[in-house]
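My questions all concern the structure below.
The other protein chains are all here in position, but one chain of the complex has been omitted.
Up next, subunit A:
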Amino acid sequence: MTINGWIQILVFCGIIILLVRPLGGYMTAIFNGERTLLSPVLGPVERGLYRLAGTAEQEEQHWSTYAVSMLLFNLLGFLLLYLILRLQGSLPINPTGMANVPPELAFNTAVSFVTNTNWQNYGGETTMSYLSQMLGLTVQNFLSAATGIALAMALIRAFARKSTRTVGNFWVDMTRGTLYLLLPICIVMTLVLVSLGMPQTLGASVDVTTLEGAKQTIAIGPVASQTAIKMLGTNGGGFFNANAAHPFENPNAISNLIQMVAIFSIGAALTNVFGRMVGNERQGWAIFAAMGTLFLVGVAVCYWAEAAGNPLIHALGIDGGNMEGKEARFGTALSALFAVITTSASCGAVNAMHDSFTALGGMIPLINMMLGEIIIGGVGAGFYGILMFVVIAIFVAGLMVGRTPEYLGKKIEAKEVKMAMLAVLCLPLAMLGFAAVAVVLPTGVSSIANAGPHGFSEILYAYTSAAANNGSAFGGLSGNTPWYNVTLGIAMLMGRFLVIVPALAIAGSVAAKKTVPVSAGTFPTDGPLFVGLLTGVIVIVGGLTFFPALALGPVVEHLAITAGETF
C-alpha cells in the first residue's frame, strides 16, 4: 500500500461526503414537488406526462397499489426489452448487422436490465445492435434506476408520515426521478465524458491497419451516453465486454474518478433525503456512517490484499502487488477501490478482472454483495435494503432499553419483523441455494475455468452477483449456457422483487402507525452506539450465513496460497 494510493481513496471519500447534503437537498425538493432550478423547463413536460398517463401529482396510492403499479411497469419493460432483443436483426439502427439474440440469453439479459443487475452473458460489441443498446438497454438503465429510487422514496415517506394509508404515487415518483434527477445529470456527464475522449457515435466499427500492418476492427458507438447512466443508475452493464477497463469506456484517471463518484452519489444522497424528510438529518448521517464504516474496512482489506500480492509469484522473484487482470493506468489502489465501490453499490461495472484478484481481495466484493449491497447500495435498493437491517437491529437490541422497539417513533412489531426477515431471507436462498445445486451438476461445473476452491468461488460469485442485482462477474465462468442463463435470471428476479415487495409492505404498515414522541426512554438512533449496533447486526445476521461457503472458497484458497499450495 502507498500513501498515494490512500490519498486517492480518501479524495474519493471526501467528494462523496461533500456531495451528500447538496444532492440530498435537491432530491428532497424534487420528490416533495417543490420548485427547483429546472422546474421552468421541465415542469410543463412533467405535467404533460401526467395528463398523458391519466394521473395527477396529488393522487396518492396505497402500498399495494404502488406495488402493483411497479410490478406491472417492470413486467411491460421486460416484455418490450425481450422483444427488441429477439427481433433486433430486423430492426433499424443496426449498422454492424447483429443477429437476433437467442431466447435464453434474451431472457437473461432482459431480466438483468429490468432488475438493475446488468449481468452480461454476452459481449456488447459482438451481440447488441445500437438500437438494442440505446432503446433497449439504456432505457431500462434509466427506468430500473428510477424504480429503485421510487421505492426508496415510498419507504422514506412512510417513516416521515403518520396515521396515513398512502405512501405516494409510483408514476409521479418515476417521472420525477427520471426527469429531474437522472436525465439532467446524465446529459452533463455524457458531455464531460465525451470531452475526456469517450466515443459517442452512431457510426459503424472502424477498420484500421495497425503499425505492424495488421488489420483490426475497432468497435465504437454511443458509448458515453450509456456509460453515464450505467454508473449514475448503478446499472453497470458496459457497452464493451471489458466494461470500464476498456480505454474507450474509461479513458483516464479523471473519467475513472467521475464514474466512481457517479456510482455512489445518489445512493449516498438518499441517506440525507431520508434525514431531511424525517426531520433530523443526523438520522441519515447515522445510516451513512454505518455504510461508510463497512466500506472503509472493505477497501482497506481489499487494497491491502492486492498491494501485498501473491506469495507464489513473489517466490519466483517478482515483487510487488497483484497486477494480473488490472489496467496499468489504474494500479492496485484504484482497481481495489473500484471493485469495492462497484460491489458495495449494486453497480457491477468493473475496471479490473475480479477473478484475478487475490483470494482475500476477491472475497471483499463477494461479501459486499452477500450482505445485500447495503453499503450505499444500488440507487434506492441499497437504502431500502439497509432499512431492513435497521428494522432487525432495532428489534433485537431495542428491547434492551425496556420498551417495544421503535424507530423514528414507529413501533417495530410483528408485521415489520416478518417482512424484514422475508427480505433478508431471500438473498441466501438465491445465492446459496442455486450455488449448491450448480456445484454438483455437471452442466454447472463444466462452465468453470479453474479447479479447486477458486472454481467454487466463480460459481458462488455468479449467483451472489445475480441475486444481489450487482451484475459484475468474477470472470472465469462461461455464463452463456441455458442453465446459467435461466437460473441466474431467476436469482436476479428473486433478489429484486422478493425484497421490494416486503419493503413496500413495511412502508404501508409504518405509514399507518402513529408516531410516538421521543423521550429519554427512546433508544437514540442518530448516535455512534446505533451505528455500531447496525454494523454489528449487518455483519452477524447478514454475513455469518455465508461463513461456511466463504471458508470453502476464498478463505481456503488464501490459506493454501500462503502455504504455497495450488489446485
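As a convention for this text, contacts are C-beta pairs under 8 Å (C-beta built on N, C-alpha and C of every residue); 3 or more make two chains touch, one makes a residue touch a chain; residues count from 1.
Going forward, contacts and distances are computed from a predicted model.
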Omitted chain, identified by the protein name its UniProt record gives, among "SufE family protein", "DNA mismatch repair protein MutL", "Potassium-transporting ATPase ATP-binding subunit" or "Cysteine desulfurase": "Potassium-transporting ATPase ATP-binding subunit"
Options A:G14, A:G89 or A:G527, residue touching the unrepresented chain: A:G527
Options A:I3, A:L52 or A:A414, residue touching the unrepresented chain: A:A414
Options A:S64, A:Q216, A:T404 or A:S478, residue touching the unrepresented chain: A:T404
Per the touch definition above, residue among A:I392, A:M494, A:V510 or A:I538 touching the missing chain: A:I392
Touch residues of subunit A, complete complex, unshown partner: 162, 392, 395-404, 409, 412-414, 416-418, 421-422, 424-425, 428-429, 432-433, 435-437, 439-440, 445, 452-453, 456, 514-517, 519-524, 527, 529, 532-533, 536, 540-541, 544-549, 551-552, 555-556, 559-560, 563, 565
